[in-house]
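One protein chain omitted, others in place.
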């Protein structure tokens, strides 16, 4: 059975290679091939899952050593896989949601001439993401880590003829590279400390290492997580990443890739458990991002960017939970999975709306769409209810647990974190209601496109609606299923461990508070966007709104702090290289040239003067030799 | 004593003579014969080099397949060849790249038809140009001559023999740079090319002369202590067992003499400024020869000669050299970001990579040195891919300026795709070959000098910037005027790029064949320097992740 593990990665990888190398011959059915391979990988995942369920909880983790990758003295990097409950959760999420999104893309990309390549990249993404979650050492994880970065780069920039898409793709890759730097430094620290970076030796050895080292490793891992999961301060790429086709936003920038940071932190729980300072940093990053993303989400008029802000904020919740330590790991992953369902569903819904509205993304130009796209409306609505934490739906269970855990952290910290999370819940409800109302309710504010025609919204084809329906099942039921008898917690506990904190508030109180916050958010949005007319041209707004529209000035800050000094430095160095270093060399050459021009005059062409100088030279040589001898 | 090594060196040399002697003439058929002969000879050399690498037994003696013929007996100079794992791998790299370069340069040496804008018409007016009927023959003969000399340098186990060929390869390189341009530089190009060729020659000659002084000095000192030989093995053994003891000053001075020559060739910051000129003005094929083949002799020689002959001085100077290489990494990358010229950008990227290689060598850890050796190979392959595709691009548009391109991806997707792969390899994407070596170098450096390792890691962010900026500016966005009718890669060009891309992927996923060859030689080198790897603070018994034989 274990030999199936490499096939998880191999199937989509083969698909990517085939589609990229196969040429035009595959244009006609390549997308179905890719979808089939994604489904095949999902099938392997299910088979392994049922196999895993058949074993006792403590024997569920299996490893598979494939070959020795980089054998150098004292340095062993293997291609080895580990499939335990945590990776299994991810494998199913990735392949499951991945397959659905492949299917959706068949319809969504039907008219794109480069569809074959799109599917190749999607398959490449699946392979890299699966590698990331089943790697048995950090270096192999790093391969998957950058692999998903590459896939994300290729897919964000899929419409390369748009300069904005190309820029966004490059920005995503470079910002991610900053995070990757953290990961590689973390690996180097592990190697210097433990002589290995495979999971087992590192986790077993962690308790022997000094806390300072562990904190350093933890902070570097956090930096990596910040890059991949778009957490403050490396959050700036996610909004721009919405330049990519919508299925990409759903799969990569909502459901799977961006949650890799949470996976990394949870996977490294053995390190974080022993490094409280690093955990504090994680919690702070999570809390700040969850508010940051929520605020940005409130101000955006572009439906995908509003959802991107929301993604950032929801991942902030997960990071916060992961930073709480054993109290929160399992809930972080639980929220990750439910979020995977409802956020993917929301994005697919947004894609469906755009599909029907001539690729219009501005929500102020929507309105009243529920009448025209019923399936989209219902599935989007269910996703909406799930994300705001409507009682009984997925998001309610997972988010509620995180807020509880935040309070359970105890002390002042617990109160601060809990309140942040509660405020976040309220803001989430506000901006999601805003999205919902602006898009589906109210009057039609449709605008004519370039050719002067008004859009004719229509329901999307089956290939697109079926994935949306299936995902909405997940949005509705997953949370309840996971919370039932704490089944998810029991499932993950052997990997992540679990401890109950001591919450100052009873769990019912927290649930009540959360629901109250949610209702407050919904109510405010209802008043602002349902009861009063929505202007087509956005009002000027408060300074905060204006800042939030510019992503709370993230790009301005990056520009002022990094880009401008950087390009000035580069320009200076270019000048220095050509004028300074090379100028020195050329100057030297010119000096020698001038000098020899002078010396040339001695060469007067008269044989006898040459002879004289030769004799003079010989005399000097002989004299100096004699002199040296006598000394 | 088999003559395999000699044969490997002689085949390209004889091929060079043969190619040069082929009937001259400007007809297409004659030119094609010339090219076919050159390609065939380089293929034979590739087979021989592969046989050498295959017959090298990693667990056997340090130097194998040794041959020795007396040459200048009174000075103890012999024509001795022998391979260790490092030399075998690098000679193989050379033998792989030369046929690729020949195929890529297929039309670069065709007679120059004066272009509409007069570009290229100015050829022949400056020093170092080869004009007339023998132009094609000359170009390919020079390439084969370079190959022969480089392979001798990798196989030489005699210091003097090495020196002779280390210097001699400057001559064909000078003519390759000065005589054949990429026809994209406008009327100014001939003058700039001549400047680049002279600069290349002067820099490297200066380095070579300093080395010559050091070689003679070493001989004189060794002779005083009864080791009157240039034989590398005898000398290193004598150094190791104390028969040859150099005083501290002499040791340092001689080390610096050797190192200076290698640092110019490598090139190490701040001795690098010849490289962008040379790579910018030469044809893409020649640029690949420079950066992927000839420069590797410099880094290779640091490993073999500097460390083996002067272990004490190597340890003394290692921190200073590390700082220089660190500066080179960051400096090269920053300058690459600021370039307007595609080929100069690749050149500065190479400078950054050479920083990594030298850093790996002088970190004096087995990871660092294995990494550095792999880096030499991987950089050779990936930069060749990147540069050659850039060359194809430039030959289509007739401009080296980044600003003249845009949206190429739309009209020539395969060209753009391979260019992207080259760029991704350059930025060390995991899964591609350069990642393995770069990470090994970083880890190897980090375990001994953590701060240096961390700063060097910034290089990977900068690499992402220059590689992707170049791709974005040339390949994406709206299609620029002048690019609109650009054809995609032709069959010949695909045949050039495909093996390079395949090797990049293969060595990224399964570098084991290389590491197996290289590791024992690296250990031998390290033990010469009396250095062992820093032990981990809390070593974990080689458990689950460990090697299972």
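In this document, chain identifiers A and B correspond to the written order of the chains, with residue numbering beginning at 1 in each.
Just so we're on the same page, a contact is a pair of C-beta atoms (placed from the backbone, for glycine too) under 8 Å apart; a residue touches a chain by one contact, two chains touch by 3 or more.
Just so we're on the same page, contacts and distances are computed from a predicted model.
*Asks:* Pick from "Phenylalanine--tRNA ligase beta subunit", "NADH-quinone oxidoreductase subunit K", "Cytochrome bo(3) ubiquinol oxidase subunit 3" or "TRAP transporter large permease protein" the UniProt protein name of the chain that isn't shown here.
*Replies:* In UniProt, the chain excluded from the picture bears the name "NADH-quinone oxidoreductase subunit K".
*Asks:* If the full complex is used, which shown chains touch the chain that is missing here?
*Replies:* Displayed chains contacted by the hidden chain, ordered by label: A.
*Asks:* Among A:490, A:542 or A:603, exactly one should touch the missing chain; which is it?
*Replies:* That would be A:603, which touches the missing chain.
*Asks:* What is the set of chain A residues that contact the non-displayed chain in the whole complex?
*Replies:* Listed in rising order, the touching residues are 600, 603-608, 610-612, 615.
As a convention for this text, only the chains that are shown with their structure count from here on.
*Asks:* State, to the nearest whole Å, the distance from the C-alpha centre of chain A to the C-alpha centre of chain B.
*Replies:* Each chain reduced to its C-alpha mean, chain A and chain B end up 37 Å apart.
*Asks:* How about chain A: which of its residues touch chain B in the complex?
*Replies:* 20, 63, 65, 67-76, 78, 80, 136-137, 139, 142-143, 145-147, 150, 153, 157, 160-163, 165-167, 169-170, 173-174, 177-178, 180-181, 184-185, 187-189, 191-196, 198-202, 204-205, 208-209, 213, 567, 569-571, 573-574, 577, 581-582, 585, 589
*Asks:* Sort out for me which residues of chain B touch chain A in the complex.
*Replies:* Touch list, chain B to chain A: 199, 202, 270, 273, 331, 334-335, 337-339, 366-367, 370-371, 407, 409-410, 417, 424, 429-431, 435-436, 439-440, 442-443, 446-447, 450, 453-454, 457-458, 460-461, 464-465, 468-469, 471-472, 475-479, 509-512, 515-516, 519, 522-523, 533-548.
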